[in-house]
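Please see the structure below; I have some questions.
A protein chain is absent from this complex, but the other protein chains hold their places.
Chain naming follows the written order as A and B, and within any one chain the residues start at number 1.
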Amino acid sequence: MDLFFFAGLISLALIKATPIAFGAMAGLMSERSGVINIAIEGMMLIGAMMSFLGSVLFDQWTGGAFPKEVSLVAGLVVAMLSGALIALLHAWLSIRYKVDQIISGTVINLLAFGITNFTANAYIDAERLSGVGIFPHINIPLLSDLPIIGDIFFKHQPLVYIMLIMVGVLQYALFRTRWGLRTRAVGEHPRAADTVGINVNRTRYINVVIGGALAGMGGAFLVLESVGRFQKLMTTGRGFIALAALIFGKWTSVGALGSALLFGFAEALGVRLQLGDINELEALAFLIGIGISLLALVWVVIKLIKRSRDKRPVPLIAIAGGAGLLFIVLALTVDFPNIQIPIQFLGLLPYFATVLVLAGFVGRAVAPAAVGKPYERG
Amino acid sequence: MNNFFERARKVGSNVNLGQMAVPLLAIITAMLISSLVILISGADPVKAFSALAEGALGSQVAIVETLIKATPFLLVGLGIAVAFRGGLFNIGVEGQLFVGSAITVIIGYSVQLPFFLHLPLALLGGMIGGAIWAGIPGWLKARYGAHEVITTIMFNYMALRVINWAIGTDGPMRAPRTTVPETSAVFESARLPILLADSRLHAGVLIAIAMAFVVYWLLWKTKIGFEIRTVGANPHAARYAGINVPFNTVLTMAISGALAGLAGGIQVLGLAPYNFTTGFNVGLGFDSIAVAVLGAIHPVGIALASLLFGAMDAGARLMQLRTRVPADVITITQGLILAFVAADQIIRGLYRIRVKAAHPEKKISLSETWGGGD
Partner (left out) sequence: MAQPIIRLAGISKNFPGVLANDKVDFELAQGEIHALLGENGAGKTTLMNVVYGLYKPDEGKIFIKGVESEIESPKQALALGIGMVHQHFMLVPVMTVTENLMLGNERTRGPNLGPLSTLNNQQVAKDIKALGDQYGLTIHPNAYVHDLSVGEQQRVEIVKALYRGAEVLILDEPTAVLTPQEADDLFVILRTLVADGKSIIFISHKLREVLKIADRITVMRDGGVVGEREPSKTNENELAAMMVGREVILQVNKGEAKPDQIVLQVSDLKVDNDLDQAAVDGVSFEVRGGEILGVAGVQGNGQTELVEALTGLRPTEGGSILLLGQQVAGATPRRITELSTAHIPEDRQQDGLVLAFPVSDNLVLNTYYKPPFSKGLVMQQGAIMKAAQERIEKFDIRTPSATTLVGTLSGGNQQKVIVARELSREVKLVIASQPTRGLDVGSIEYIHKRLIESRDAGAGVLLVSSELDEIMQLSDRIAVIYQGKVVDILDAKSTNKREVGLLMAGVAAKQKAAKKQAAG
């Protein structure tokens, strides 16, 4: 393994993390305002299908008058709108009708599975629709020329950039702006928010719906920046992993990106392993190293951004960061012996990690206090 | 026996017509909306639904198919109901069903035993498998407050991956000399007897019905059931009353998972080709949630709801064959039914029903412990 391989791996992990990070941000918007969202999977699936239909049909209806990029953008917009629309249904059921939010999420997921499978069979496959293509890579001028860093961060397709920007914006907005203050108040103590004149339910509607648009983008990524066409149930649990990433990230977008990257690395290593670029033990060492370093990195960022009461001692962060880097260096330099581990078992790691995270082995997360509870005056 | 009928009548009289109206109207409304979807896709909804009805009820074969399809819905729906009553959302029944059927199939093809031992042992193995696969998330919730919705979904994917590996190329469960990922078929001695000559109607149907009675008895007539329901209705009061809440959480999940595992085992031992392949019963878990909620989390209701869902699944094939409407429209219908039953105010508003809604305290709440216990 060398540095270029390493850069390629991080870059790939970033790509694999993108849909998960979008999904996690969708969950963040929703849960910070007090609405549980287990329907991210369904919202992403709808977004994926609609981005495909949107781009293809736009291209057909305009008779190919526009370059394909315009059709792709049209697909992205349609994905966001449809994600928002199905999120509106979730909001409507759980806010207006006070349906248990987990049941409501199940409804959305069931509908999304049904609608996408139905449409795929009845229309997409029946008409043999083929995709318009995928978004091109955009090399950011100057920055992409930087050694290593340029390869990792600045030679991506547009949705990766949008995701990174959104993570930063959301993190800032949640803790520093009026919207963030109100959203957090509604999610923590809706009655307090109500007594100072904040419309609790409207705040929740808006957040859930915008979240739906973000989930739609996550789904669109799978089509518009990856395979270029829609496949049935193509989200394969990413929506649920996004939910885990959100919890692992302690309901912050930077934290969620960190955990999404961990899942991204696991996926990226799986790809490399299949290609035979590395062996199993190297991959494992690498994953452990990345995991610990990411944790340290997220701690640093949260400490900086929130200027917070985060009581984690600096030496602990330093030790974690150091240990993580050590593992990475080991993976890069030492030739580990070959041991056959079925690839599927490496694929288990993200799920396994999620369970460990939820069980609080990696630090306890505290959800917004009012999450899951419909708001009623009196 | 007299006693039995008396009890059955009592159960029946508890279900009053006003309460039945909402689910019935929910089903009808969901079908109307699905008709719209069918119409948009360019087919004739009347033709589609009559083909569906014919495929579900039109012949002896059709009715048998409905019963066979209803069987796993009933068992898994009961499993979800037990968890619901205990305040837990076992959304991972599908994984438990996989594990259950995998263990049943291993016992079925790897050992040779006389019939009266082999069949029960295989089914019991499946139940234990399902119980463990649900019990671990139960323990994680009881001990560490990890919410079961995400952990059980993760356990679904883990079960799927491991089993796919096991039946994949060179996997330990892969049948010899086959080109597709599947296991060997189970021995005759482990298969469920056929109830009706020359049909697919197997004895699993009876097991499922018996389980409905067992679950009813367990939940409402025994101490265990009282404890499960108390923990589900108010875990704080349960602790106060001296009930061991963590133990109950694990037990509830294990019972729930055992029922799902049993469903998996019956699918393997009751239906040809008596083995396990990829794509085995995918999607059944989510549909069964709709079954449990439509059935008001009560065994009698769930039995009726599973017949309906079984009929839909059984009829969908004929519908797809005759009218080219994809069978997936059923999933949409089922999602809508769940939505309308859960948000019964919509139905009450639409049809101006005056029957009083259930007491708010009786509404299900699964979302309270989302943040990881308290």
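Methods note: a contact is a pair of C-beta atoms (placed from the backbone, for glycine too) under 8 Å apart; a residue touches a chain by one contact, two chains touch by 3 or more.
Given the structure is predicted, the values throughout are model-derived calculations rather than measurements.
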Which of these, B:Leu32, B:Leu117, B:Ala237 or B:Leu321, touches the one chain of the complex that we don't see? B:Ala237
Of A:Ala21, A:Ala120, A:Ile152 or A:Ala185, which one is in contact with the hidden chain? A:Ala185
Out of A:Ala74, A:Val132 or A:Ala193, which touches the unshown chain? A:Ala193
Spell out the interface residues on chain B facing the chain that's missing from view. 221-224, 226, 229-230, 233-234, 236-242, 244, 359-362
Could you list which residues of chain A touch the chain missing from the display? 173, 176-179, 181-182, 184-185, 188-189, 191-198, 309, 369, 377-378
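FYI, only the chains that are shown with their structure count from here on.
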Where chain A and chain B are represented by their mean Cα positions, the distance between them in whole Å: 31
Chain A residues touching chain B in their complex are 36, 38, 93, 97, 99-104, 106-111, 113-115, 117-118, 121-123, 237, 240, 243-244, 247, 342, 344-345, 347-348, 351-352, 354-355, 358-361, 364-369, 371-373
Given the complex with chain A, which residues does chain B contribute to the contact? 37, 41, 89, 91, 140, 143-147, 149-151, 153-155, 157-158, 161-162, 164-165, 168, 283, 286-287, 289-290, 293, 324-326, 328-336, 338-339, 342-343, 345-346, 363-368, 370-372
